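What you see is the complex with one protein chain gone and the rest in place.
Right, chain A next:
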Amino acid sequence: MTSTILEMRDITKTFPGVKALSNVNLSVEEGEIHAVVGENGAGKSTLMKVLSGVYPSGTYDGEIIYRGDECHFKGIHDSERRGIVIIHQELALVPMLSIAENIFLGNEQARFGIIDWNANETRTGALLKKVGLKEDPKTLITNIGVGKQQLVEIAKALSKEVKLLILDEPTASLSEKDSQALLDLLLEFKRQGITSILISHKLNEINRVADKVTIIRDGRTIETLPKKDISEDRIITSMVGRSLDDRFPPREPEIGETVLEVKNWSVYHPIHAERQVIKGIDINVRRGEVVGIAGLMGAGRTEFAMSLFGRSYGRRITGEVLLKGKPIDVSSVSKAVEHGIAYVTEDRKTYGLNLIDHIKHNITLANLPGVSRHSVIDDMRELAVANDYKAKTNIRSSSVYQMTGNLSGGNQQKVVLSKWLFANPEVLILDEPTRGIDVGAKYEIYTIIARLASEGKAIIVISSEMPELLGITDRIYVMNEGRIVGEMAASDASQEKIMRAIVRGEGKAS
């Protein structure tokens, strides 16, 4: 009775300098819920983008066979016409339009371009009933919570007569209750014969609903497990099972007194005021120490770091920050910088660099007094500083007058690092310092981090790449859903231990 609805064969997708997928195979049976798991950056989302035509046919190698035909989707419209609908992690809803308008956006019930609102709303009502959402179709998206928005996305998918529904981490930002409701809905769809691909980190969810699990690692398919073989241990081993080679520079940690201590730090969401994003975090970091914060996307690590750095994120921030035992005021970025805290953002293009200005001006921006006298910039001194850091961090460019917008990701990251090194901080928070940069540049960044630690800086590294944390840190905090759920010395830690702490959300270790 079972037949294969989708077969992806030998999918290989390369981005400039990076092989995101290599010979990935995925086979999905009709009417099953097929889970796809893997670490951040393993290639799950890329695979789904290949399937849905976001990356059009021709930009990748391999073949896609869907319902018996080989498909060459040129865009998302092609795949939707065949009943493949993908729901992305970031919801694609227009906040100031109503539920009905969103569901039929681009697919309006209209004659000669004139919208039949009654038809739209009637059909919306029926769809909402199917997904179990009790809201007026005229309600604006902005007025309903994230869980309900997720349901609207699914209703939208149903309106397109979906045969294969792909959900990319659908429960990442949902509460426990909403997540359960969503999973129940998936099971209900299964009874109606809709096939689903579920991308998820949460192994308890997979245990509950999935019929099969495919594990992807480093852009390769590791294995596909049938329901009877699904176990946490098996999945974790497959997910992280790569060896740590010498991708990290050696270092001899010399750890001193505690420099920064954060106590009972809580933060609420800037827009959804009732949602607590950070729930009473306590951490500390010592002189010469590199501390890692592990966790999955959406765990709240960036939100934590940014709220700490001059309240750059969130509202109703409470908690205490102590620098060398004394409470300090970090209520604005300039105060945080004055107290010697630096935050190197994960999103260097949006938050880190002025892309339309050159390297020299970017490097000195956080410490202009350091190159000026009486607020007048000493051009020669600034040039000398910029050239010095260009050499120190090995920024590859024709000169310090090159626009940062024209640099590669690795070199851009070195410019952002240089900016903060020149500000001469005592505590350096690095958020995903090696995201999107090649292996060689990664090693250079690790070397800089090791050097800074040996100079006595206290360093916090936020990273989704567990091998990286294991390779460069001394101590690791594990964070999940706004809480610290584990703390371990890097020497005791392993990817399995971290993963276990995350997926179980178990109480504080050590």
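Details
In the analysis below, a contact is a pair of C-beta atoms (placed from the backbone, for glycine too) under 8 Å apart; a residue touches a chain by one contact, two chains touch by 3 or more; residues count from 1.
We adopt the following convention: contacts and distances are computed from a predicted model.
UniProt lists the omitted chain of the complex under the protein name "Xylose transport system permease protein XylH" (options: "MoxR-like ATPase", "Xylose transport system permease protein XylH", "Peptidase M35" or "Rhodanese sulfurtransferase").
Note that of A:361, A:451 or A:504, the residue touching the chain absent from this view is A:361.
Contact with the chain that does not appear here is found for just one residue of A:49, A:390 or A:483, A:390. If you put the missing chain back, the residues of chain A touching it would be 309-310, 312, 332-334, 336-338, 343, 345, 350-357, 361, 365-373, 375-377, 379-381, 383-385, 387-388, 390-391, 398-399, 401, 419, 422-424.
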